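Notes follow the structure.
Every protein chain of the complex appears in place save one, which is left out.
Let's turn to subunit A:
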Amino acid sequence: MAQDGARLSRPGAGRVRPAGRARLAGLALAGAAALPLGFLAVFFAWPVAAIVGIGLRSTERGPSVLALLTSAETWSLVGFTLGQAVAATALALLAGMPVAFLMARCAVPLRGLVRLLVTLPFVLPTVVVGMAFRTLFAGSDDGSVLAIVLANGFFNVAVVARTVGGLWAHTDRRAEDAARALGASRWRAFTSVVLPSLTPAITSAAAVVFLFCSTSFGVVLVLGAARYRTLETEIYLRTVQLLDLRGAAALSLLQLAAVVAALALGARARRRRETALRLRRAAETVRRPQGGEWGVVALAAGVVALLMVPIVGLVVRSLSTVDGWSLVGYRALLGSGQNDTLGGVSGLAAAVNSLRTAFDATLLAMALGVLASVALSRLPRRSPRFAHAMDVALMLPLGVSAVTVGFGYLVTMDALPGDFRTSPLLVPFAQALVATPLVVRTVLPVLRAVDDRLRQAAATLGAGPFRVWREVDLPMVGRAVLAAAGFAYVVALGEFGATSFLARPDAPTLPVAVGRLISRPGELNNQMAYAACALLMALTAAVVLLVERARVAEVGEF
């Protein structure tokens, strides 16, 4: 048996199929890995390396790289950056877990609504959220670390709830019930049965949230009020304002090192935990909460209510003017702002731009992300080192400053045919860079949890590798794939950093338009900016609903 297992665990190796099939499978796997890695190399690694290289070679006056890397100020920047990111990640995890439980396990009314509501914060432009939190913390004039951590947590509860909830909905309930029957307390059953099986999703979510928080820009800028700075804000300052590319390069390297270290740690923790799980239909794992579970549901409801505070504030703000309640902001969306702030582009046109760009980005992110997930789920048996490196590499775009990538495009993309620097395609490409890691982190845990014996059984029965994938893997991860598509779309919709840098003036996305409107005087511009935020949330809600619909109607769950 053991021998058989070892043989069969290498797809194709021990089958009655011709050797050509196995080679084909190997080739397909290589292709699946090469495509996302190639994209990453051209649209991420090359530009970043180029701009960092220019910085390191620069002979401008100013402190040397070494002096910068060893200065106490730099290290306090690193400390604050990591510290606030860790705190915000912990917060997002603590707040997201009850919500994930509610979404995955509880047959309670309004569950769909909760799924919808927690996604809304994710698309809001950071400047606007920063300003919303600023009014909530009006007392602290001098910038507030608490506000920064809360705002970063606010953005990311959705990541935790969705990533963890996705796996949780499909983990078998029976082991837990058995533990309870054997006398374990609810808490004991949770910590020794549920939590270990969820660990891959939890560490995945934590890694993503950590990266988002450590590169958070708008929030830190607005809420830090010139007092609190992070590596990200400092890189922006040096690149954009001072053109101190050497300083920016040194800090970028530091940022990269910190991110790689954190990711490697996370990946290690994850690997130790990843095992095949008995995945079930979501419908089988849901039931009415019992006893103490109601407490968790209440907690989740509390989290959702708190998340709604800034959102309701924004909506109220979009409706209230100095002269009382009014819809002028919404009517203004038909035009291009007071004094034509958006240069002939109406708010609605910006919304259409957003939808189209996000659509392209999603297609691309899904193609790359699913291919990468398939490769990552199969590679460890063939070349574990490579798989680990690839896993970390795919996440990097989340951990590197948008400004670095944007300026990198300027100095590299003219080498591509047709001077790609000014191509309208750069926007969806950059958005796909951000969305792909989320697709991987949503799909991969489920893919890895698929019991390999099912694949082996199918192979033994004569199915080729593609057939195995189609009949075993795909039905199981179908739901995760759709969830990932919805999430990727939402991420692309809300992406601000790279988009604001790359979007053409005649084709701003909605978040970019909000940024422009809010930085101009004029009551109407302000009103329109908040109305545009409300529109953005409405669009997000529509997308999430559409995906949920498609899920129920089309996908036969396992």
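To be clear about the criterion, contacts are C-beta pairs under 8 Å (C-beta built on N, C-alpha and C of every residue); 3 or more make two chains touch, one makes a residue touch a chain; residues count from 1.
Basically, contacts and distances are computed from a predicted model.
Visitor: Out of "Aspartyl/glutamyl-tRNA(Asn/Gln) amidotransferase subunit B", "Na(+)-translocating NADH-quinone reductase subunit D", "Na+/H+ antiporter subunit B" or "Thiamine transport system substrate-binding protein", which one is the UniProt protein name for the chain not included here?
Guide: Of the names offered in "Aspartyl/glutamyl-tRNA(Asn/Gln) amidotransferase subunit B", "Na(+)-translocating NADH-quinone reductase subunit D", "Na+/H+ antiporter subunit B" or "Thiamine transport system substrate-binding protein", the absent chain's UniProt record gives "Thiamine transport system substrate-binding protein".
Visitor: Tell me which of A:T404, A:S500 or A:T540 is the one touching the absent chain.
Guide: Missing-chain contact among the listed residues: A:S500.
Visitor: Consider the whole complex, including the chain that is not shown, and state which of A:V145, A:V286, A:V315 or A:V411 touches that chain.
Guide: Among A:V145, A:V286, A:V315 or A:V411, only A:V411 touches the chain that is not shown.
Visitor: Any idea which of A:S64, A:S185, A:S383 or A:S519 touches the chain not displayed?
Guide: Considering the complete complex, A:S519 is the one touching the chain left out.
Visitor: Touching residues of subunit A against the unshown chain: what are they?
Guide: 28, 35, 54, 62, 127, 130-131, 134-135, 141-142, 221-222, 224-227, 233, 237, 239-244, 322, 338-344, 352-353, 355-357, 359-360, 363-364, 366-368, 370-371, 406-407, 410-411, 414, 419, 421-422, 424-425, 427-428, 466, 469-470, 474-475, 477-479, 481-482, 485, 500-507, 516, 518-523, 525-526, 546-547, 550-551, 553-556
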